[in-house]
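Excerpt of the complex: some chains, original placement.
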Amino acid sequence: MTTTTETAGGIQVVKPTVASYIRDYFARVRGGDLGTLPAVLGLLVLVLIFGTARSETFLSALNFANLFNQSAQIVFIAMGLVFVLLLGEIDLSAGFASGVCGAVMAILLTTHGLPWYVAIPAAMATGIVIGLVLGVLVAKLGIPSFVVTLAAFLGFQGVLLTLLEGGKNISITDEFVKSLNNGTLSVRDSWIFAVIGVAGFAAAQLFRWRGRVSRNLVAEPFGIVVARIAGVALLAFSATYVLTLERAVNKAITSLKGTPIVVPIIVVFLVIWTFVLARTTYGRHVYAVGGNTEAARRAGIPVDRIRISVFVICSFMASIGGILVVSRQSSVDPNTGGSNILLYSVGAAVIGGTSLFGGKGKIIYAVIGGAVIIVIENGMTLLGLNSGVKFIFTGLVLLAAASVDALARRRAAATGS
Amino acid sequence: MAATPLLELRGIDKSFGPVQVLHDVGLSVYPGEVTALVGDNGAGKSTLVKCISGIYSIDAGTVTFEGREVTVHNPRDAAALGIEVVYQDLALCDNLDIVQNMFLGREKKHGIVLDEATMEEMAGETLRSLSVRTVKSLRQLVSSLSGGQRQTVAIAKAVLWNSRVVILDEPTAALGVAQTAQVLELVRRLADNGLGVVLISHNMNDVFAVSDRIAALYLGRMAAQVKAADVTHSQVVELITGGRSGNLGLPPERPSDFIDITPGEVK
Amino acid sequence: ACGTEDGGDTGTDTGAKSSAGKVGVILPDTKSSARWATADLKYLTEAFKAAGVEADIQNAEGDKTRFTTIADGMIASGVKVLVIVNLDSGTGKAVLEKAKTAGIATIDYDRLTLGGGANYYVSFDNTEVGKLQGQGLVDCLTEKKATKPVVAYLNGSPTDNNATLFKQGYDSVLKPKFDSGEYVKGPDQDVPDWDNAQGGTIFEQQLTSNKNIAGVLAANDGLGNAAIQVLKRNKLNGKVPVTGQDATVEGLQNILAGDQCMTVYKAIKKEADAAAELAIALAKQETPSTATKTVVDPESKAEVKSVLLTPQSITAANVKDVVADGFVTKEELCTADFAEACTKAGIS
């Protein structure tokens, strides 16, 4: 059966085996501790629906690659919003902030003819400044973030219009910028990226595992660690395989293969922010302030500074979202970042499992939730419905995906807590 | 007193995910008696109470009320049976005032309009009977009350009604000397009026002062349920900390009592 | 676009490949004008159906991201011809370039994508529309013998490039009059999202702050109607001329009632038919013969083969033309309240 071991200050504990670990995992799932499982389930259901309805187009390599490029703006804004939502705040202005930052970049590139390595940092800096202002207004003046960012939502809309001189579009021609959300890595680089990614993941997992074992702390069974690494490797390599297939529509004219450049960009930010939230003091404090602001204050955490910082991160991420969407569209107009972008981004974070009340959420949730939203958008356009019906269906499909999630949790809750 | 229990639990099991908190727990509550439920921190006392009142669903076991087997899905069902509970985590609405909290779910009405005047009068009387003297106004929000004041409001809320069984989970933990005495007296009075009372407490003096029976939980198992007169102070403490005392209690095998620093920081 | 229930979209699910390739059409939105969802969709669907060409017609809902997503989807599903109404030149250009690398023939429909290099261009001239509006207002004011009339602008959405083009058009007519002092320039405000409710509020405020407004240049019939409601409240309807665009039922009724001065009718069926004809020819890999004119792309200076149509100014006198064209039906237009006016306007 189970064997015991001595750990953490000489306390007797059970040493988990692979079997007991898996048993416990299922008990936990049944107990309602589901993490991203329901959102992933929802995603699978969606893929199934669209895959059946439009198998040859939805499931094509081309469409798979398109998904990444299409999701970039929402995923980036959603990643930033996770921080704000973790504190139980909201940022309604993130969409237009991304538009403003995109416009700043476009203007510097086009009107002022500056190179991308000036324009992109300038756009990011704009994002940071925006976040700083919002954060200070919320944290120091104590105006509810809904109101501050509603004002900013209106204000930035005006700024964008003013920057674009009342409604012009600005097109960009810089090849580097355009490649960000349109280009692909070469096939060789795609594989190198996949291998480095998987190796990094494996190293991090093994390093942590060894650390705990050597300290005599209870660690996961080695089998589980290996299985997890193998799972990630399988996912990464099969995705890379599909992405390196030829997917040009007209193979005679051109060739199109390789991982979209936006994939490594998303992965890098995913890794950085996951690290920040899970492994640094700052991240810990973000969760603490979101979970119980008063407790955090009493523990000596500089609550105001944390509050400001999440707005800075959010607007910064929005600026990257803006850069990418401008890259994809090769232009910026007064509606860039408007429309449903904001609601979709918040929706992405929430569908992934982030709580609007603070304290609960992970960066990966934004990516998975963003995937749900984009798969719906992408799939719906493939169905070729007329506008009214399309809106209705989009709503219904979104609801269906969320119900899978809710029902999974509910079933779990019924048997567990 | 009466031979048939008012409320009887048998074979209650309860798990939270992989953690089993209650193992085959039985408990009998007799009318006109105070049953003290004792046990170490984390023994499962509060969990048992929440299973009775329908906050948690039970995994296995039966609940019998006045001889009928019942299923309690939620606190409404429990209230309908006449079971009132003062929870350890008080669960007051911070955005409501004292009177509003005390009458929550049982508001007095004139037609469809709330009868605030009557409620205020009744609340005032009840609080006075519990020796609360420092409340500045009955219309104070409970969020601004001191720990003991909140505790008193929660107690007053539960005993205002005509119920059959009253369960109090550490009701005197935050109370002052005078208030504790009043509450213990109240507990005795409720039992004397024929109610079944369950009192959870860590204070052995209080337990022996008012209770007729003592039930001891040890690591989620019912170690013993005995008459208070049949045991000594130190025997009860032994039951609490070791699960057994002489021929009382659980068989001498060790259940899993350890800090188990389980796998990873899976959140 | 044509959901299967409209019967217009044979869809990709038919599997059987017709001899002609598939055509993809992306319409811009449903808000700037009712035409996209009502007229264009209908006419294009009918035209493609008649020719037996498979077509996928979708609307981007004014969202550029969605516009690109739809384009990606169409390219992925293997269309041979792509017809777009761009939301702005930048996105349009990105889509056209993608289509070109995929070897797809492209048509700019209604709006020229600057620097986009589409193969063909079919359109009404939006600046021309604006000019007609300006001229219409001038005519009405002249008819009312207004002296130094104050003219208020109720422009379209500030985020819609077309609104800018319309404004360029009517400004080119009215600005000289302002400059010469013949007319007085009144308030000039944009209506976000072409939102009629906001349009009403904005005009109400314009009137509150400037009580002697004598003419309203409203960018479309919806906004025109919003202004007319405000005027009605102040019993000024009919006294202050209001312009419009799109020849909607609402707008035409307002014209018949004498509350609206004019609207601009774009024979959308003609435009749609022209585009469909081009697309069908391209899908069948024939060389189309209808595109006889050319337009010079002001950005790339390239010549684009074009079919150009002219918008028509509609006043009470020629409302009947619109009915005759089948753009609106008599039943829709001549409801009980307007029966008399209809007869007077010669609609039978």
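Chains here go by letter, A, B and C, matching the order in which they are written, and residues are numbered from 1 within each.
Everything below uses one rule, namely that a residue touches a chain if its C-beta (ideal position, glycine included) is under 8 Å from a C-beta of that chain, and two chains touch if they have at least 3 such contacts.
Given the structure is predicted, the values throughout are model-derived calculations rather than measurements.
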{"item": "Displayed chains are single representatives; whole-complex counts", "value": "A x2, B x2, C x1"}
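The working rule: only the chains that are shown with their structure count from here on.
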{"item": "Partner chains that chain A and chain B have in common", "value": "none"}
{"item": "Of all other chains, the one whose Cα centre sits farthest from chain B", "value": "C"}
{"item": "Intercentroid distance (Cα basis), chain C paired with chain A, Å", "value": "39"}
{"item": "Between chain B and chain C, centroid-to-centroid distance (C-alpha), Å", "value": "72"}
{"item": "Numbers and ranges of chain B residues touching at least 2 other chains", "value": "none"}
{"item": "Of all residues in chain B, those that touch chain A in their complex", "value": "15-18, 56-57, 256, 258-264, 266-267"}
{"item": "Residue numbers on chain A that touch chain C, as the complex places them", "value": "54, 56-57, 60, 62-63, 66, 69-70, 73, 161, 166-172, 182, 248-250, 252-254, 325, 328-336, 338-341, 377-378, 381-382, 384-391"}
{"item": "Chain A-touching residues of chain C, taken from the complex the two chains share", "value": "1-3, 5-6, 9, 11-13, 30, 37, 41, 56-59, 61-66, 68-70, 72-73, 75-78, 87-91, 93-94, 101-104, 114-115, 158-161, 163-164"}
